[in-house]
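Here it is: the structure, laid out below.
Here the complex is missing a single protein chain, while all its other protein chains stay put.
And now, chain A:
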Amino acid sequence: MARSKEALVLLLDVGPSMHSILPEVEKLCTMLVQKKLMFNKNHEVGVVLFGTEETKNELEKEVGGYENVFVLRDIKVVDADVVDILHNIPRGKFPGDFVDAIVVGIDMLIKKFGETNKGKQCLCLVTNAQCPTKDPYEGTKEDQVDKISSNMKAHGIKFDCVVIRENPVESAGKSVIDENDHLLNQFSKNTISKIVHVDSPLALLGALRTRSISPVTVFRGDLELGSTMKIKVWVYKKTSEEKFPALKKYSDKAPSSDKYATHEVKVDFEYRSKEDPDKVVPPEQRIKGYRYGPQVIPISSAEWDSVKLKPDKGVKLLGFTDSSNIKRHYYMKDVYTFIPEPGNRKAIVAVSAIARAMKELNKVAILRCVWKQGQGSVVIGILSPNVSCMDNIPDSFYFNILPFAEDVREFQFPSFSRFPATWLPNAHQQEASDNFVRMLDLAPSDREEMLKPEFTPNPVLERFYRYLDLKSKQPDASVPPWTAP
């Protein structure tokens, strides 16, 4: 399918100021291509370094002026080589100019794809944006950025940018940095782009979505506010646990000479009567039984299908309530997002009006949802607003499933105030605790929030992919040690 063929050009700053963080950048990039190798085998990847001593790019040859930009790898389908290349990124000696790198990247994509493949190509810039950019031959830097970004937009090129700065910068470089940030923001205004600022190596690893999953709708249809008023929405999963890869069982029975052996293991289930273990009961003779007291009641699937609940597909509003009425710990599952039907301006405005009113009044909506016809079950959940802060992204909702009466267990716990005084903290201890909570603040006002879920990668998965690559080279390698973040 065409949609799976995405192209990515990595633009990596390897200038001296980046050296300390480059090991982490290597990790991030290898993880990125490794996952492509496993999940998106026909994606294409190119790598461009900037801040290098050498220069190698076609624009330099054709028009000149693009020094210190080095094309490490042309845009090609991912392979094992690119993993190795990214394991060991050469360090550069010159301050890098990210605008030059972006232009080289765009040039590579346009030369490779021309007018095709729109929306499936992406530039990914990793830099600290601390070094000044060159003045263009004509016009201001802003004009230049505008020109580049309109070009990107015309060719449907997406732009992801990770700006990493570990330490607060001294005032000397401040003006350069401000200018660079301004320029980068300028890019994001006109193009489909995302700029992420991170301040720790760990957050860097989480900053890029390393595995690309094309979103699939759970539901497309009407959000029914009433019988006469409906809003067209598309529902997607917002969170979904990325599981540890399912490994296959290995069989060593095949002779080593057999080159085409799959080494796979099939699992076979047989049902035998408990009374007569030698007798195998064929699948069509099996029937499901449910416990009713000490007995088991047999019910055939056909019988079951004819009487089970068959709610009609639809998403219906039950009403609104104060958001404080629903405690956070009642959220049951992974989260959905309700997006107004793309391109439908009426739906976009309707969703926007409700989302903004909800936010203003601190209200949430209660919905009853049946995603598919014939689904057999119903969910009740809470719709909360997600007001967009970007001009080019519409407002939307989040949806969390709430428990039914049967799902809640009413266990009783003693009230803390009923505990003996010796179990309770005294005023002094309480003060110490208050101070402790204040001190251990992960979101101080003067820096980025730490350990944000959005930027914190799953350590187990990371470790697995690292080990997988290691094992492909040394089959007897042991599990790499784990270092806590």
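Everything below uses one rule, namely that a contact is a pair of C-beta atoms (placed from the backbone, for glycine too) under 8 Å apart; a residue touches a chain by one contact, two chains touch by 3 or more; residues count from 1.
Here is the rule we use: contacts and distances are computed from a predicted model.
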item	value
Chain not displayed: protein name in its UniProt record ("ATP synthase F(1) complex subunit delta, mitochondrial", "ATP-dependent DNA helicase 2 subunit 1 protein", "3'-5'-exoribonuclease" or "Trafficking protein particle complex subunit BET3")	"ATP-dependent DNA helicase 2 subunit 1 protein"
Residue touching the undisplayed chain, where the options are A:Asn42, A:Thr116, A:Thr140 or A:Ser251	A:Ser251
